[in-house]
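Here the complex is missing a single protein chain, while all its other protein chains stay put.
Here is subunit A:
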Amino acid sequence: MRSPVLPLTWHLARSSGRRGLQSRLLAASAAAVGAFVMLVMIAACLGSGARADRTAWRVPDAVPGRSATAVQATTTTYVRHQPVTVVNLAQRPDREPTPAPPGLSAFPKRGEVYVSPALAELLHRLPANQLADRFPEVKSYGTVGAAGLASPDELVAVIGRAPGDPAVSESAAGGSWYDEGQTARAGITGFSGSKPSMFTGSDQQTALLGAVLLVVPVVVLAAAAGRLGAARREQRLAALRLAGATPRQILAMTAAEAAGVGAAGALAGALAYVALLPALARIPYGVGSWYTGELWVGVPWLAAVVLGVTVLLTVSAVTMLRQVATSPLGVAQQADPRRTRMIRLVLFAAALGYIFLTAQDHMTNRQMIVLLVLFYAAFWLFGPWVVDRLGRIAGRFARRPATLLAARRLTDDPRGAWRTVSGLVLAGFVAGFFSVSRLDIGFTEHPDQVAVLTDGGADARHTAAETRTLLDRAGVKATVSTVGEDDFEDSVLLGDTGVVARVSGGPEQIDAATTALTAVGKGRFPVSQDYVSASDDTVTDRIATVSTATLILSFLVATASAGLTAAANVLDRRRVYGLLRLSGTPLRVLDRARVRETVLPLVVLAGGTTAMGVFGAYQLNKAAGATVNSSGAFQLAVCVTIGALAILAAIGGSRPLLRRVTANPTQTAD
């Protein structure tokens, strides 16, 4: 005999009216948001890995000199503070031909210059004396195709050189620490390099940080969605039980419906992700926007996310129903709220201590994820404890009924209240930390300097004279001096010997000076502050982007969960709310209590951890002698304020629901 569960579920689902439809739509939208956010973060992780791989050809993998067929010298120059990767290539005359680099149809001949579309556009837009004159003069530029680029916005040039050209000589190899990741030279036989460029190398790890931070809020959201459905179904199912359905059948029906709603929502989220791929690809991260294909996660990931969200929703709905099933008079009738114990605080402190002791600068992805998960777990222990204490304190001092109701709710179900705010609390900490800390530690910056490296004192004096002439001819106002070891503090070269031009004027003047001085660099581009601080700036920039994005997405997700939870709570307690309203309790009081029960822990916990993050970053900065990033702090403040208001609005969104479910006395009263 066929099980009646599925047809019956379908029948009930169809006949449950407009309100049932609304709550299912709400749950499905939550599933959609969850799936969408997760897919976007996975796409960012996979995509930034894929695109880092596409830059690996630029970093030469050295082969023994005897077998090398060509020399590759990659370096970086800056225009308008943006990096331009320049790959110089020279075929050795007596060797086998070297294969074409990615994005080019053939190995470049001497004198040929290939540029990425974004660089072509820039060459066209800027005066030649600010950019084009840094490269060999050509009639027309070739194009570096997408296969050789990480992003359509990347600025890349590939230049064919003669074997004896200074640009591919030993002196172009770059030996200073600031050359690391930006300048390298080696003999090659092809472009099988395995090390991604510095500008994309940290992208994936940072994106992963964001993804991991968002997992928990998304799980909470899906669970809240499952719960909403259960609250709605409870009444019907109680009737069904009276009509003789077994608890097992009822669970099966709940599971079937939740799975249906979850799968529909998650699929919609997945479709939205696919449909929005081109738009998502335009969101810049690191080196720029994306090629759409880079953000496609593939069918297995897509299926995994849809399945995961569906399962979460279903499990949440079923566990919720189990609670209802065991206490016929309502969910909230648990006899004694389980106390949260002090041990949570101790474990929390221990875990945080361990994290701070073991966290280092250069961690593998796995180490980072382990620490992050530990961090989460620590907060997961700690959060309910704080909520419980908060409830007790507020309960002791509450004078207004609304505050008292909220306080008692917090103590009654600290885990529930914690769940609603958890995503924000952790995102707040991370964002607070990263948006305020600058991470560039210690050295004085010289944004006005353009410098040329020299071999020694005599060379330096000679080069200085040449520099003056060149700058004069280019119409750049600058004071030129030679620098050496003693000038560690005052020179952008940090103690290396060379010539420094202190340029007056904005980025145009710096770019003009850089272009003019390319001629004296012996195959190397002049060095500016952008070049020297590139590796710090890259990491800082990526972390700032990801933490802002994570914070915004966390708020989005947390807002949705807070709204759903508030709605589910109203449905769960429609009887007691309805009866209170009949007895003349103003809805206003109930409403205030509902808002307070989320806002209290939100302010204390999210506010507290954000402040903790800011304070931690501030201490770190002070120790390192760097200043606090005040624009970051401002951004954070704006973000937190808007997010908190959004959450308030989301809770307020269930006010009409409260009004409606308590409106009909005959339904509530018996």
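By definition in this document, a contact is a pair of C-beta atoms (placed from the backbone, for glycine too) under 8 Å apart; a residue touches a chain by one contact, two chains touch by 3 or more; residues count from 1.
In this text, contacts and distances are computed from a predicted model.
Novice: Which name from "ABC transporter ATP-binding protein", "Cell division protein FtsX", "Sulfite dehydrogenase (Cytochrome) subunit SorB" or "Ferrous iron transport protein B" does UniProt give the chain that's left off?
Specialist: Record says "ABC transporter ATP-binding protein".
Novice: Per the definition of touch given earlier, which of A:S105, A:S140 or A:S583 contacts the omitted chain?
Specialist: Of the candidates A:S105, A:S140 or A:S583, A:S583 is in touch with the missing chain.
Novice: If the hidden chain were put back, which of A:R408, A:R502, A:R524 or A:R594 would touch it?
Specialist: From the options A:R408, A:R502, A:R524 or A:R594, the contact with the absent chain belongs to A:R408.
Novice: Name, in rising order, the residues on subunit A that touch the hidden chain in the full complex.
Specialist: 329-330, 332-337, 398-401, 404-405, 408-409, 411-413, 575-576, 579-586, 589, 665-666, 669-670
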